[in-house]
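Contents: one structure, followed by commentary.
Of the protein chains in this complex, one is absent; all others appear in place.
Moving on, here comes chain A:
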Amino acid sequence: MDPLPIARLQFATTTSLHFLFVLLTLGLVTMVAIMQTRATIRGGEQPHRMTTFWGRLYVVNYALGIVTGIVMEFQFGMTWTGLSAFAGDVFGAPLAIETLVAFFLESTFLGLWIFGRGRMNKWLHLAVLWLVTLTAYASALFIMVANSFLQNPVGSRMENGVLRLDDFGALFANPALVASLPHVLGAALLTGGFFVTGVSAYHFLKRTNEIDFFRRSLRMGVVTSLIGSVLVVQAGFAQFAEVAGYQPDKFKGSAGVGLPLGMMIMVGFFAFFASLIGTLLLFRDLLLRARPVLFLMVPGIAVPFVAAILGWLVREIGRQPWLVWGKLRTADAVADVSGGQILFSFTAFTLLFVVLAIADWVLLARIAKRGPAVATAETELPVLSGV
């Protein structure tokens, strides 16, 4: 059995799932941090409750991001041994820095935030959440640096058949990075914005009593979506000029890339116009009475996720058959592990991740539906973290 297609499928499945969770993590943590900043500066009941409720959803989503991330990190050594042997001296650094500086610190600060609630000075507690946010963005930066290097191996030279680093700074000025990083960050804000908007819309459709709570959340969700969609569309088109420079034939005559690309652009424009209409309807709270619009917003939660997967496919399928563009073929990087073993791991990981992802989404949906009110069963236990 040929291990190559299974190893590729395994990496694609793990990465796609990972991407779905971290995208929401990144968008949601930014919004929760802004909520907590408001609660800390101005005080007041509502911003504080918003931090708790949306923070609870953030924490549930975070769990799957971290576990899928661990499996991705290991896979470089398990199935793509040729990559570390050939480009490890360049590619390894951003990846190592990502795990040390970003992933490691992010989790530690998140633990501090969860368990520091009500125990810590409120300004310090706020600072901890901003550190979580900052390290999450640092994570995105270093991963995109690593990925952009694979797309366009700058700052390095060939020496005795392996790549050596010339200029670490060049990795950050990579044309494959400059437009794609804001594109991904815009997508994260869009995902977070659509999520908060959709959940709030659901509660208005159910005629919630928490009108003030969800009115504030909805406003924030819609405005974040607008900012995210502008960024995503603008940076998305800016990429065409960059890609033409380093992968000139990427979009020529390949249906594998063209179809997801066209769909992504359509979804992007749809998201932009939807956010724009939503923002206009915020005038005098017209949106709260526009039930058909609210009705569309609930399934709309899924839209940015679909676009994100399409975008991921465009970027990754488009560079095949190269793993490191022009230098290392994907087929030459796969490990000498038998196809049977990789099939076993692919099946096992996929089953486990699908079960966990569904469980996580069901949990998210149930917590979201329950709303910000605390159930009585919860108050019987000792002190709970609240998130």
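Worth pointing out:
Here, contacts are C-beta pairs under 8 Å (C-beta built on N, C-alpha and C of every residue); 3 or more make two chains touch, one makes a residue touch a chain; residues count from 1.
We adopt the following convention: contacts and distances are computed from a predicted model.
Name of the non-displayed chain as stated in its UniProt record, restricted to "Nitrite reductase (NADH) large subunit", "Cytochrome d ubiquinol oxidase subunit II", "ABC transmembrane type-1 domain-containing protein" or "Tryptophan synthase alpha chain": "Cytochrome d ubiquinol oxidase subunit II". Residue in contact with the omitted chain (choice from A:L105, A:V178, A:M263 or A:L282): A:L105. Remark: the omitted chain is touched by one listed residue; of A:L95, A:M144 or A:L323 this is A:L95. Touching the omitted chain from chain A are residues 56, 59-60, 62-64, 66-71, 73-74, 76-85, 88-93, 95-101, 103-105, 107-112, 114-115, 117-119, 164-165, 168, 335-338, 341-342, 344-345, 348-349, 352-353, 356, 359-360, 363, 366-367, 370, 375, 377-378, 380-385, 387.
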